[in-house]
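For this depiction, one protein chain was excluded, whereas all remaining protein chains were kept in their positions.
Let's turn to chain A:
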Amino acid sequence: MLNILFIGLSLSSILLLIALGLAITYGAMGVINMAHGEMVMVGAYVAVLSGIWLDANLLVAIPLAFVVTALLGLAIERVVVRKLYGRMLDTLLATWGVALLIQQAVRLEFGLSFFGVHVEGLGPGLQHVTTPAFLQGTFRLAGVELNAYRTFIILVTAVLATATWWLVYRTAAGMQVRAIIRNPNMAAASGIDVKRVNSMTFAFGSGLAGIAGVLISGIRTVFPDMGPPLVVDGFMVVVTGGVGSLYGTLLSSALLGEINALVAIGTNDILARAVMFAVVILVILIKPNGLFSFKER
């Protein structure tokens, strides 16, 4: 039983990893960022490329991926998203377009393949990342055999979630973000530089996605199309948890991950996914704003 709970926890932590960045951008800014999955993909490719070109292991790739995807997020915010605040459906379309562009850029090696230049690690093929030796295999804890890499993911996710919570609830910048979540116009009137805070928030959310990508690259295949299914999972968690609520995101990812594991052990993965979506639909029917949304004033 502990075994199943552990698997559920590891599924939850992957959901949370992806949803954390989304919860911030969608919750704080009302931007449906369809390119979030591609940020994860870029993070995964940073891990692949740093393995090939820098001979660096996964741990080095984590800060690297954060920086790369945060900068990419900043650029996207400046060029595309900034013009579309308050137009939620337009951001959906625009960021979806951005997602396609990023996918193609990786697939075509930033266009270099047209000139016959091949960047090892990019391209349409499947890539893999070698996990460091101490993260391979299993170890025993309290009589349960635990998968070392999955434990590592859970720990990193816990650290990231705590850091995010601290930033949002314990710093001045976080207070500005929370003010913008509640009422952007009032926040602006109180002297908060909404544009600047928004672009920083977007960059931070993207950076989290990059870290998620590095961690996922250790257990899954890395390829240009890996993004879209991830973003679906992310939105599922955010919507169930309640937009703009970090606690909600945390709890809904735990809930959905454990449901997935329990149903999958009893039956199979295909049914587990169906049940998970059924639960999401049920939650939205009963509490349209998610489990932990703000009370509107």
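Worth pointing out:
One rule holds in what follows: contacts are C-beta pairs under 8 Å (C-beta built on N, C-alpha and C of every residue); 3 or more make two chains touch, one makes a residue touch a chain; residues count from 1.
Criterion: contacts and distances are computed from a predicted model.
Per the UniProt record, the chain missing from the shown structure is "ABC transporter substrate-binding protein", taken from the list "CRISPR-associated endonuclease Cas1", "MaoC-like domain-containing protein", "Cytochrome c-type biogenesis protein" or "ABC transporter substrate-binding protein".
Checked against the full complex, the candidates A:A56, A:I219 or A:I284 give a single residue touching the omitted chain, namely A:I219. Looking at A:S10, A:N33 or A:T201, the residue that reaches the missing chain in the full complex is A:S10. Residues of chain A that touch the chain left out of the display are 3-4, 7, 10-11, 14, 109, 113-114, 116, 118, 120-121, 123-128, 130-131, 136-138, 145, 147-150, 219-221, 223, 225, 229, 260-261, 264-265, 268-270, 272-273.
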